[in-house]
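Down below is the structure, laid out as structure tokens.
For this view, one protein chain was removed and the others were kept in their places.
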Amino acid sequence: MITAAVQEREHYLNASYGIKSWLLTKDHKRIALLYLGTITLFFFLGGAFATLIRIELLTPTGGLVSSETYNKLFTMHGVAMIFFFLIPSIPATLGNFFLPIMIGARDLAFPRINLLSWYLLVVGGLFSLFAMLAGGVDTGWTFYTPYSTTYSNTYVIATALGIFISGFSSILTGLNFIVTVHRMRAPGMTWFRMPLFVWANYATSLIQVLGTPVVAVTILLVFCERVFHIGIFDPALGGDPVLFQHLFWFYSHPAVYIMVLPAMGVISELISVYARKPVFGYKFIAFSSVAIAVLGFLVWGHHLFVSGQSLYAGLVFSFLSYFVAIPSAIKVFNWTATLYKGSISYATPMLYAFGFIGLFTIGGLTGLFVACLGIDVHVTDTYFVVAHFHYIMVGGTIMAYLGGMHYFWPKMTGRMYPEGWAKLSALVIFLGFNLTFFPQFILGYLGMPRRYHVYPEEFQVLHVLSTAGASVLAVGYLMPMMYFIWSLRFGQMAPANPWGATGLEWKTASPPPVHNFDVAPVVKHEAYDYSAVVQEEIEVG
Amino acid sequence: MTEHIDSVKTYVGILIALLMLTALTTAVARVNLEAFSVVVALGIATTKMLLVALFFMHIRHSNQLTKLVVLGGLLWLGILLVLTLSDFATRGWIGVPGK
Partner (left out) sequence: MAEHSSEVASHGARVETLDLREQFDTAEQQKDASTLGMWLFLITEIMFFGGMFAAYTVYRRAYPEVFAIASSSLNEIIGAINTGVLLLSSFTMVMAVRAGQLGQRNMIILFLILTLFFGGVFLGVKAYEWNEKFEEHHIPGQTAFHLEGLAPDQQGHAQLFFSLYFAMTGLHALHMVIGVGILSFLTWQAKKGIYSASYFTPVDVAGLYWHFVDVIWIFLFPLLYLIDRHLGK
């Protein structure tokens, strides 16, 4: 048992003090916390926009905001949540913190580039924040041309610049992870002994490296068109808005896998620990992550079904879109099989994992609805699609993110969070989420278009339910904010391995020393080998 | 990693080949090859790229992973080009108005 000597022992948090030791750090763990602060700010900013949207939608004739302002609200909600919260979220916080430790490395391959990645996110975020505060942008997060290039009178240039810069943050993080996994595994840490969380981040990194540059150059062209008036997407010159959509979605579809793959990696860890069983079908889950990364690049045309894209291409993209569901389904089956005859614990992270599996399944199945060309013609650009992607992004990714945060909190901070409040929050979030977004499936199916704030009276009941749910969800998200901060001062001291988990990260102290390990690890066990692990008791006080 | 040090002669030879291919592609552009022109031009460009990559960038001597990375990059560029063009090239293939 580890005694309460944490405060005297040197670890990465107390090894050096002062703002320079944080802003100029090369320690991946500190960088992870810098990211945590940044993305949390953007999460609440995106949440603020969502709040205004949901309040506006309480009444059929709007009235809180004008149409122009409403356009800005959903645009900025999307930009903040996607580019500045979801894309970095798990990789830049939990990935940054734990990937090196999980493979037995002292740090990432390029620590200074890691710090640069954070600065790029911050600078990009500042440009976008400036745009939001100075008057907003109203093109939709998708920046379709020619509205974004020619007709919009809002801060497109600043937002485009912000997204462009933050894209390089993503690219460099992906590059760093790939090199680290290939070149810095500890002796004995073979590819198939790595935690599945590492596989998930590795696959995500492949997407970041291959996809982000395309949206970067596309946004750059939009920027050039607005600033230098060179009309690459201008129909008046013979330019093609559908070309923009191809280039945009080439990245933005794989981007959704950037957002969900790390979450799946977290779930693999949680299911195993809290069923106290090795993950069923380890290699299938590992390879399915890579399969999702690859297949995810072949389906972007399903966002263009009604754009004027050729019907033949639409059929091909629809067909391929069904394929990409298969590796995801493999994961869900394998997680379920892992639970079978496991020793299930209902700790908070496991509640989030259960939530993920259920909600991601619904989100994923509705993806099949929209992948079907014929159905999509009717539900595209309706709330059905909105519900579909929120089930995956919020019901899926954010649940997994919170589950991961709770799971890894003791390791990162040396403190336990209060379990009672945490369980309650998980429940509130689950209920709030479903009340918010399930009505939206019905709304969309009945024909409520997305991005509209004025709607027929018969939709009001469902919108009111959705807004009610959103207020519950907001409370649910505020609770962890509060008790996590509380726990930093008043939480129980955490031992090295409070969950009885396998993995190198649980063999080092909570919080870890600056160089992660006091003695360089040599790996002799397979992944998820519970035979040698003893669950440590949590210290009181 | 054993260091392969290529000779000056090798590099000079590759340079000369590259310069000659440049002159060739410029000259051939004047010849009427109709649709084949672009094939020849891209073929020459690809050859020049291979010479630079294999010899100047030392891919000849690189490990498997590097070669895989390069191939992956080129493959992904191919996916972008082919699938995007697959839309523009197949408009009107299926007899539905406007598609």
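The chains carry the letters A and B, assigned in the order they are written, with residues numbered from 1 in each.
In this text, contacts are C-beta pairs under 8 Å (C-beta built on N, C-alpha and C of every residue); 3 or more make two chains touch, one makes a residue touch a chain.
None of the values given here were measured: they were computed from a predicted structure.
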{"item": "Touched by the hidden chain, restricted to displayed chains", "value": "A, B"}
{"item": "Listed residues A:Leu108, A:Val260 or A:Val533, member touching the removed chain", "value": "A:Leu108"}
{"item": "Residue, one of A:Ala48, A:Leu116 or A:Cys224, that touches the chain absent here", "value": "A:Cys224"}
{"item": "Listed residues A:Leu64, A:Leu116, A:Ile157 or A:Met184, member touching the removed chain", "value": "A:Met184"}
{"item": "Absent chain, residues of subunit A that touch it", "value": "105-111, 171, 175-176, 178-179, 182-184, 209-214, 216-218, 220-221, 224, 228-232, 234, 236-240, 243, 246-247, 250, 514-515, 517-520"}
{"item": "Absent chain, residues of subunit B that touch it", "value": "1, 3, 5-6, 8, 11-12, 14-15, 18-19, 22-23, 25-26, 29-33, 37, 41-42, 44-45, 48-49, 52-53, 55-57, 65-66, 69-70, 72-74, 76-77, 80-81, 84-85, 88-89"}
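Definition applied: only the chains that are shown with their structure count from here on.
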{"item": "Inter-centroid spacing, subunit B versus subunit A (mean Cα positions, whole Å)", "value": "36"}
{"item": "Partner subunit A, residues of subunit B touching it in the complex", "value": "65, 72-73, 76, 79-80, 83-84, 86-94, 96, 98-99"}
{"item": "Subunit A to subunit B touching residues, read off their complex", "value": "182, 210, 214, 242-243, 246-247, 250, 297-298, 300-301, 304, 308-316"}
